[in-house]
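For this depiction, one protein chain was excluded, whereas all remaining protein chains were kept in their positions.
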Amino acid sequence: MKLYRLQGDNRVDGMALCEEDTPRPKRGQVLVRMRAVSLNYRDLMIAVGRYRLGAEQIKNIVPVSDGAGEVAEIGEDVDRFKVGDRVVNAFVPGLITGQSRPDSLPRLRGAPHDGVLSEYALFEQDDLVTLPPGLSFEDGACMPCAGVTAWNALYCGPKPLLPGQAALVLGTGGVSIFALQLGHAGGAGVIMTSSSDEKLARVQALGAWQGVNYKTHPEWQEEVKRLTAGRGVDVTVENGGPGTLSRSVAATRFGGSVGMIGVLVQGQINPIEVMHQGIILRSILSGSRDMLEDTIRAYDFHKLHPVIDKVFPFAEATAAYHHLEGAAHVGKVVIALD
Amino acid sequence: MKLYRLQGDNRVDGMALCEEDTPRPKRGQVLVRMRAVSLNYRDLMIAVGRYRLGAEQIKNIVPVSDGAGEVAEIGEDVDRFKVGDRVVNAFVPGLITGQSRPDSLPRLRGAPHDGVLSEYALFEQDDLVTLPPGLSFEDGACMPCAGVTAWNALYCGPKPLLPGQAALVLGTGGVSIFALQLGHAGGAGVIMTSSSDEKLARVQALGAWQGVNYKTHPEWQEEVKRLTAGRGVDVTVENGGPGTLSRSVAATRFGGSVGMIGVLVQGQINPIEVMHQGIILRSILSGSRDMLEDTIRAYDFHKLHPVIDKVFPFAEATAAYHHLEGAAHVGKVVIALD
Amino acid sequence: MKLYRLQGDNRVDGMALCEEDTPRPKRGQVLVRMRAVSLNYRDLMIAVGRYRLGAEQIKNIVPVSDGAGEVAEIGEDVDRFKVGDRVVNAFVPGLITGQSRPDSLPRLRGAPHDGVLSEYALFEQDDLVTLPPGLSFEDGACMPCAGVTAWNALYCGPKPLLPGQAALVLGTGGVSIFALQLGHAGGAGVIMTSSSDEKLARVQALGAWQGVNYKTHPEWQEEVKRLTAGRGVDVTVENGGPGTLSRSVAATRFGGSVGMIGVLVQGQINPIEVMHQGIILRSILSGSRDMLEDTIRAYDFHKLHPVIDKVFPFAEATAAYHHLEGAAHVGKVVIALD
Partner (left out) sequence: MKLYRLQGDNRVDGMALCEEDTPRPKRGQVLVRMRAVSLNYRDLMIAVGRYRLGAEQIKNIVPVSDGAGEVAEIGEDVDRFKVGDRVVNAFVPGLITGQSRPDSLPRLRGAPHDGVLSEYALFEQDDLVTLPPGLSFEDGACMPCAGVTAWNALYCGPKPLLPGQAALVLGTGGVSIFALQLGHAGGAGVIMTSSSDEKLARVQALGAWQGVNYKTHPEWQEEVKRLTAGRGVDVTVENGGPGTLSRSVAATRFGGSVGMIGVLVQGQINPIEVMHQGIILRSILSGSRDMLEDTIRAYDFHKLHPVIDKVFPFAEATAAYHHLEGAAHVGKVVIALD
């Protein structure tokens, strides 16, 4: 089989296309013929050496955490799947339900464990879910980290987003577009921010209730307050950049919650600002297999599809990384395998 | 002012149209010129002597708990409203947030306290909420008990209904149509039951995902399971009649929740059936002022209106009761005051 | 190795002591030299043919679900344990966290899967937890089903028992004594019921706040109300017999919760009674590995030990079953293996 391996040289272009024997599933394992994988910002950080792991831990790793494909072979005692089943892998291995656990990060695919940018990949049977017929492999490959992160941020905290409420989502990357689609599907008014009126027009076509251009409105939190009649949003999905967190808190209603997303939250925050608004700050470290099934069910029921900015062929995987690196995309970057 | 008073004779037709002095608001109180009231099944039970209170406690009570109108006069220290504001009254006096409390039932309007079938009514200022311009007085009058009950059953338990999930709602009365509209607004698939295909066509036009005729399918819980691919619904709003609760439990997924609604739940239930499915049974005793505001916000945001079966003039209030008594209505019965 | 197998003849005395080859752990599995097992009422029901499974499914099953021992051998890819570790098995295989799932019941040990009344038993590594030095194998063997059930009923619902609150626990069997010790450890006032003043004296020595003799007080729910100054208890652990559930509900405060325990809840319940008190009825189907660790931590921290009524040697396993069948025991019945 063909697969990519990182060289631990902190360069996207350094990853190597290799050819190896296809592995066989051991007891409890499922071998999947990968048909599509999607890139997360985390995958890019790993490739360029800006993730929390050292070069030695990254060297020779098969990159990319999320993918979809068909079951090619099952190991002993596998009872959840059979050959030919269409499947998606969960982002956090071993996390059936609930929030990430202390042992979740050391288990992740794409680093420190081998990922899915490979014609075949092995999974424990408990780490796969069924992909329904209405969703393509490309659709499915987008779901594991980004879709579940958005679902978790909106619907799995102590105060889930409810119909008629308002949510604030920063930017137009993968998680953000999932949050838009899932918030809209749940009957909430989703406010999106961007530096581009063109992107704002795009997200409004996708169902955004309001768009705020943070170039035009440098004090964009004030604009969010204005749009919500001074109340602020009920839930904020904070996946912005340096300095956005304080504004996000200010844009959130008294007693509301702010979900902080993975690798992107930067800058300091003043706890007094958080306290004066009675805010709950939640750490969103993607989420569980149950959340993945819930996300897929929501897309399937609403006949939605993840927004895929561009699909690259397997041979051009590094180009996909470079595309993600740029600011131009809206939604997910996907690599398809024949 | 004109108003109705019950005679405690267990007859709808026994209620008397009286003329009395308009009261003045005391400190903290607001006098409202009622413009519309809606009937709940509880109001009917009170009038015909089938509520939990004795005839003596009901005699001379002004009936009906829910209404909407304009602020006519405010008492000392009132700061939440001013004359002319359009308002709706909360069903449970003194319940700002959360679930009903031990002292909630003794405070209710329509019995044991005077209700709103009156040209003017007095409220504590904390028991009123603002009616937004997009909703009529008739719309607002429908919300307090029935709308909040549906909202609470769907969205205020330990496992709120989420987009892509399924809800089961029995019948087509006031609470049921609210549950349909609110579940649909929240992106869930709502399954309705009825004995009439005509009513099922009606609710499907209102957004129901599926309809099940329980005459055609006496084992309708099986049909609900079939429609949900064997999984069962995530949340059930149980406001059926004798014998429905066991079937409702059977139609609910393992680990799901069943909200039992007020005066309608009858018959025994076998706890073993509940346990084998890991069900949570919740008591829904309407809900709080916060829930009323959330319900109104959801209707306002989605430009929805409560389904009003028929509006009666104030002079024909008893006819409104008789209409509710019949089985023909879909949604709410309203009495309008000029 | 020596082990017992049920014959599917609905007789405790029919179980056979067999001798078989000791199995070897496959990938992911751990072989445990069992040192103690404890009996649950469920084990008795299985043996006498009153469990939900037919005789054919029970025939040849190794009985008993809960035990403790030492790791004897580990399979490939096992990283949670090493040979010599002292371990306890979780009651619900595969349930790391949260409440039981649709696939929990078909996975249970003792039926339909082989249990632990055997010198050696195989477990998936995820289904074991560490037994701390302060707890004996006999102590550990008591925890999985009964301890976790009590912990779940008290502390894992939407309204956990808090210090200064009151809990009602019926009877003095295994789950009940765990609920007493865990409720007392959590600073709550635990009210126990029994038909024996001697047993009530015993539980008060163990920390019960109050004891109610239900023979002396046939309307014992009234006595519970009296002891709580008319308020009722905050949480009830309902593991009584026929007809107790209605009284348990009546003894619970408005808005409180009643946890219904497994095989013991019988009789019908009138939902109107539940509703008028705003009660939440929870199904307690034991619980997760996390709950087992929490239970063990609480015992370890408080230097508590499960109350063991009597320990039987492996050779007298059937006598242990008969002892459980009688009404005389307080706490758990244990079978020790050398």
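Observations on the structure shown:
Each chain gets a letter, A, B and C, in the order it is written, and its residues are counted from 1.
Here is the rule we use: contacts are C-beta pairs under 8 Å (C-beta built on N, C-alpha and C of every residue); 3 or more make two chains touch, one makes a residue touch a chain.
Note that the coordinates shown come from a computational prediction; the quantities given were computed from them, not determined experimentally.
Contact with the undisplayed chain is limited, among C:Met1, C:Leu53, C:Ala72 or C:Ala185, to C:Ala185. When the omitted chain is restored, the residue from C:Arg24, C:Arg50 or C:Arg297 that touches it is C:Arg297. Across A:Gly84, A:Pro102, A:Pro133 or A:Gly326, the single residue that touches the chain missing here is A:Pro102.
Contact with the undisplayed chain is limited, among A:Leu44, A:Leu135, A:Leu245 or A:Val330, to A:Leu245. In the complete complex, the residue from B:Glu19, B:Glu56 or B:Glu76 that touches the missing chain is B:Glu76. Residues touching the missing chain, restricted to subunit A, are 52, 99-102, 105, 157-158, 245, 253-255, 260, 262, 265-272, 274-285 (touch as defined at the top).
Hidden from this view is one chain, which touches subunit B at 26-28, 76-77, 94, 96-98, 126.
In the full complex, subunit C touches the omitted chain through residues 155, 160, 162-165, 182, 185-187, 189, 294, 297-302.
One rule holds for everything that comes next: only the chains that are shown with their structure count from here on.
Superposition on CA atoms relates subunit B and subunit C by a rotation of 180 degrees, given as a multiple of 5.
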